[in-house]
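Removed: one protein chain of the complex. Kept in place: all other protein chains.
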Amino acid sequence: MENYEQGKLHEECGIFGIYAKDGMNVASACYYGLYALQHRGQESCGIAVNDDGLIACHKDVGLINDVFTAEEIARLSAGQMAIGHTRYGTMGGSGRTNAQPLVVNHVKGCMALAHNGALTNAAELREELELQGSIFHMTSDTEVISYIITKERLTSGSIEEAVSRAMDRLKGAYSLVIMSPTKLIAVRDPHGFRPLCIGTLGENTVFTSETCALDSVGAHFVRDVEPGEIVIVDKNGMRSDRSHVGIAPKTTCIFEYLYFARPDSVIDGSSVHNARLRAGALLALEHPVQADVVIGVPDSGIDAAIGYARQSGIPYGIGLIKNKYIGRTFIQPTQSDRENKVRIKLNPVAEVVRGKRVVMVDDSIVRGTTSARIVRLLREAGAKEVHLRSSAPEFLNPCYFGTDIDSRENLIACNHTVEEIAQIIGVDSLGFLSREGVTKIPENSSGFCAACFTGDYPCEPPKNPGKSKFERKISEGKES
Amino acid sequence: MENYEQGKLHEECGIFGIYAKDGMNVASACYYGLYALQHRGQESCGIAVNDDGLIACHKDVGLINDVFTAEEIARLSAGQMAIGHTRYGTMGGSGRTNAQPLVVNHVKGCMALAHNGALTNAAELREELELQGSIFHMTSDTEVISYIITKERLTSGSIEEAVSRAMDRLKGAYSLVIMSPTKLIAVRDPHGFRPLCIGTLGENTVFTSETCALDSVGAHFVRDVEPGEIVIVDKNGMRSDRSHVGIAPKTTCIFEYLYFARPDSVIDGSSVHNARLRAGALLALEHPVQADVVIGVPDSGIDAAIGYARQSGIPYGIGLIKNKYIGRTFIQPTQSDRENKVRIKLNPVAEVVRGKRVVMVDDSIVRGTTSARIVRLLREAGAKEVHLRSSAPEFLNPCYFGTDIDSRENLIACNHTVEEIAQIIGVDSLGFLSREGVTKIPENSSGFCAACFTGDYPCEPPKNPGKSKFERKISEGKES
Amino acid sequence: MENYEQGKLHEECGIFGIYAKDGMNVASACYYGLYALQHRGQESCGIAVNDDGLIACHKDVGLINDVFTAEEIARLSAGQMAIGHTRYGTMGGSGRTNAQPLVVNHVKGCMALAHNGALTNAAELREELELQGSIFHMTSDTEVISYIITKERLTSGSIEEAVSRAMDRLKGAYSLVIMSPTKLIAVRDPHGFRPLCIGTLGENTVFTSETCALDSVGAHFVRDVEPGEIVIVDKNGMRSDRSHVGIAPKTTCIFEYLYFARPDSVIDGSSVHNARLRAGALLALEHPVQADVVIGVPDSGIDAAIGYARQSGIPYGIGLIKNKYIGRTFIQPTQSDRENKVRIKLNPVAEVVRGKRVVMVDDSIVRGTTSARIVRLLREAGAKEVHLRSSAPEFLNPCYFGTDIDSRENLIACNHTVEEIAQIIGVDSLGFLSREGVTKIPENSSGFCAACFTGDYPCEPPKNPGKSKFERKISEGKES
Partner (left out) sequence: MENYEQGKLHEECGIFGIYAKDGMNVASACYYGLYALQHRGQESCGIAVNDDGLIACHKDVGLINDVFTAEEIARLSAGQMAIGHTRYGTMGGSGRTNAQPLVVNHVKGCMALAHNGALTNAAELREELELQGSIFHMTSDTEVISYIITKERLTSGSIEEAVSRAMDRLKGAYSLVIMSPTKLIAVRDPHGFRPLCIGTLGENTVFTSETCALDSVGAHFVRDVEPGEIVIVDKNGMRSDRSHVGIAPKTTCIFEYLYFARPDSVIDGSSVHNARLRAGALLALEHPVQADVVIGVPDSGIDAAIGYARQSGIPYGIGLIKNKYIGRTFIQPTQSDRENKVRIKLNPVAEVVRGKRVVMVDDSIVRGTTSARIVRLLREAGAKEVHLRSSAPEFLNPCYFGTDIDSRENLIACNHTVEEIAQIIGVDSLGFLSREGVTKIPENSSGFCAACFTGDYPCEPPKNPGKSKFERKISEGKES
């Protein structure tokens, strides 16, 4: 799958938190951690640093590389705790407003918060708060969460008690890192939709979305935060509030394994790379074909292609080269050049596909338009046959838990049979991994949300999804 | 007085609002209006445009010139109402957060707000709101005002009723322009500390801090907003809520006439230029001296210098040339070059002062350090005598109504007699306009706040001024 | 006169050079010197620093403020000599290429060069050089000069000998500062069209276009470079080559006094401020009028207005306020808003002109369009009569010596009588300073070029002025 490209799904966030006892530069650690989480969100990013109870924050629209200069990191260098965030979101003016971490000041002390996920009752909570006179600056769920925690904090003895009480009110997907003046807290919703793990770096503690971010700062993986768990670190060490553990079945997003997460990460005990290899192997079993070479669509189709090749015995080859220099300001070719658009980003290696029967493995098929263009390129480069295999089943249902699979109209599989899709894309055969197969790809194969494929939602969808999902435009309103 | 320079006072804001009936480009009008108000605040600026109830906003740290490109103005071009803001504030990271207009979304519809002034009960109101669970993102009073109005709005029949009720709770200085989905509202506190006026441009209505901003968009001056008045414009025309008019004595800030406002503005019926001419004339009467030439310190000492020259009969001359290219990123000379620092910005015209007895008129003396350097330059250029005249009396008291005269320690007049100051600055004589004189400088000479000179505060100062004044650092807090 | 504005004349450059014996930061001195020369050119600027024979250079399109950051100045801080340049030129892509100083490397050592002026035989010299195989990167005369010097250098014993021989070939206007590995050299053409002066700062030597740049670095004025003189500074001190002194009559540009130079500068022994006062006084004698107030058009009409006021006895007043925040990226009002365009930049002080007979003094009238708009503003503000006085005579002829008065079509005085111009501009009376009067305005009133007024060129104009003047578009060419 491809960043900066239409017709692709987007994860909504990566989060990172560090509590340092040994004087290490926490802003710098956050910076490197966010680099490892950049794939989870490229719209905006931010770091908040806590220096003896005083929180300084820098955040803006852009990649880590754009937002954080050496001067900025130096300015944030004093502190004992930090949290960071990378965010995917729609382009445009409101982006900066929604950048995280969110820093909140109140009489009981300040709080900073970074969030990955999506609430299913955000609209109700927001309306309730507004009717009490609350003002919202952002359009994201994160502000709702911070309000709920702040309200509870007024009558709670501690921030962790406030967080625990807030969890009784929040529904849907949320992995959070929260920083109070003296504590760093990690929270994962009772379903565990989004990943969250714990690492140590000497005496220091790290919480983050993926283990690859632990690696990037040299931290060692300890364990995942359990669904429903609140983990608190302060000067007395780490402790856990398990009052919400087990109140709902664990349903981690299966698409984290298929596409969102980095292959070098391990989520809830299952390697992402291995899961993709297995997806490829299962695809080979479910949809075998006589062919000469197996190629993957870079970057996230590569692992499954190797899995397919190994299982099938068909050689793996590098059939497509991705241009790694395409950046944010790339000028899109005009309509008449649309074929070239794909060719600039992805070019076939003719020697690998010429005269060959090619199995092309991709992580998923959303709209099908990019796949169709790639297939045309392969044929122009001389491929005799092209057999497309998708390591995700057909997308048939919107996701309400933090990804942007939202409209049935744009999902090709909602409106066409597999045979029709094969014809539209122009392939000789097409195979999707089955709904049964997909939940078997992680090594520890139980407890997944695959509602986008099955429609089987682990918790109630939003009442008015059109309103609650994604950005509401700033300030639409009527007045009597 | 000099922008970008220490030892100078700063006004906190300029505001502008426009309601257009004829389809004119309201963002563009705001842009030109803010250019005319740039002297009232150079830290950040913003424009919010209301297009059929949908509010789009762009704001950032920087001058109008930096923040608004042609593309940005084009992006905001659709709309029937707009409000704009220029803000003075401290440099640094929190600046962007505090930029205005502030846009607020709530169940009764959205609201945008721009504020000039300072509340004296902001800390109390904020604490009260926080104890009810409110979250604050900004450190400025403006967010407090928006909360109070929003809370009242929930139980009010209209936005103007909410504003009126909010005025019962707000104390201190506030001139506001407020935009609801369908109305543009101007509000001035019952004391009328900060200016606010009304203009028309064809069928369109403009509210703004100074008349020079009316001129810049070709609008005609109608009248000032009265202290305590709420003026509402909507599709039915303009109306006024006078329920708070007359509940407090009018006490417009006298320093608007001496320094803050542009000389081509007319405030509450008195020309700023004329007020400065009169200040100069009164100075000549109160502190006459035998001399050969009268010069003004650019830019705001020029008018008073002409007034002094006319009254005294001593010729007016251009004794100092100001470099108009010094911008934000000017590299300050090192310590050893400190004298040059002034010389780069302000250079004497030797021919005008050589061998002469010079009267040098400045608008005010805060710390005295810049004055001392200018005097040295004049003497090096050959001035035989230098007689300094300040069109403001001695600063002796902090201001709580929207300027940054806050610390007695930095005010040279708090710690020294006039004779001592003359010696420190190195002048042959020194004269301040008297406290009696200063309130006579506007043509309509009644109803002024001159508390910075007299200590006679028109309303109760904040209880804990250290906390309530200016920026609180983001997020200092303790937790039990 | 107004920067960034059409219908105004532009000087082409300011130059600065420093030779330091005492270890002072020469890049920093250049930086402050260029700030004082910014009015002479706002298109591009640059600094070249010589550190023991190794020349580092930074230059770009933009104001000093934009081009030089603290980091850039720090990077250039090591060195014993530096030269700097500010340049006026047309906007657009080729600007960066033409930025100066120009650094040249050759077998006899490197050379850096900064130039103010315009050659009248540039086209011939360039063609001659191209026919010998020379390649030109820039479109300016400066590259021609550097070629001529470099060619002579190959057969000369020293750089100063090469410069002297080059002067035999160069015709027209050139003030130069040149830096060789060990020497700093100042050169002024035999006519002395453009100013150039010498200052000292302790043991260090400064060459620059105007004395205000000496002031800005705290240097003391020593004397002007004489027309035709070559002044050389090296470790042995300062010496002079006078071989070209006196070979042509001195003809300094009179317009330096009227408009180009800063009023706090002294050129060839005459104060610019005083010259403008005298221009105003002469105007009052030549074109008296019954009036109530004399106002100047900021910035360069102010001094002459004071001169007119003093001579006539009519009071001087501040009738127009200039907005000092209009920057490069100011968005021009649309056609329909054209009147506002002037009003944003220049606003009348109604109190000063209302009901009054106003004498409005400007430094010159080129096209007349801006004057007409200002006059309309004054009348709208209530002026009863407006009498325009120009301290420059009528422009009737192109200038070939470094300003952009080039096309007769755009000069209103070429096509209209004074009466017609008065009517076009809409004034009650109009007076230009006489051609006799204008050469009397400097205190040392002899040796001026006033060809733009008189057509009396002190040296032969270019043969093909259309080709030789200003930028040739990069690369127009034909090939057989």
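So that you can tell them apart, the chains are marked A, B and C in the order they are listed, and the count of residues begins at 1 in each.
In this text, a contact is a pair of C-beta atoms (placed from the backbone, for glycine too) under 8 Å apart; a residue touches a chain by one contact, two chains touch by 3 or more.
The shown structure was predicted, so the numbers you read here are calculated from the model rather than taken from an experiment.
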| item | value |
| --- | --- |
| Visible chains that the absent chain touches, using the contact criterion stated earlier | A, C |
| Sole contact to the chain not displayed, among A:288, A:333, A:382 or A:447 | A:333 |
| Options A:31, A:88, A:255 or A:395, residue touching the unrepresented chain | A:31 |
| Given A:343, A:356 or A:389, the one touching the chain that is not displayed | A:343 |
| Chain not shown: contacting residue from A:134, A:164, A:271 or A:312 | A:271 |
| Touching the absent chain when the full complex is considered, from C:25, C:65, C:100 or C:150 | C:150 |
| Positions on subunit C contacted by the hidden chain, ascending | 53-58, 75, 93, 103-110, 112, 127, 130-137, 143, 146-147, 150-151, 154, 157-159, 180-183, 472-480 |
| Residues belonging to subunit A that touch the chain removed from view | 28, 31-32, 35-36, 38-39, 63-66, 68-70, 73, 212, 215-218, 262-264, 266, 271, 273-274, 299, 302-303, 306, 310, 315-318, 321, 323-331, 333-334, 337, 339-340, 343-344, 347-352 |
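Basically, only the chains that are shown with their structure count from here on.
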| item | value |
| --- | --- |
| Arrangement of touching chains [line / ring / star / complete / other] | line |
| Chain nearest the overall C-alpha centroid of the shown protein atoms | B |
| Centroid distance [mean C-alpha coordinates] between subunit C and subunit B, Å | 37 |
| Averaged-CA centre spacing for the pair subunit B and subunit A, given as whole angstrom | 47 |
| Whole-Å gap between the CA centroids of subunit A and subunit C | 60 |
| Set of subunit C residues in contact with two or more other chains | none |
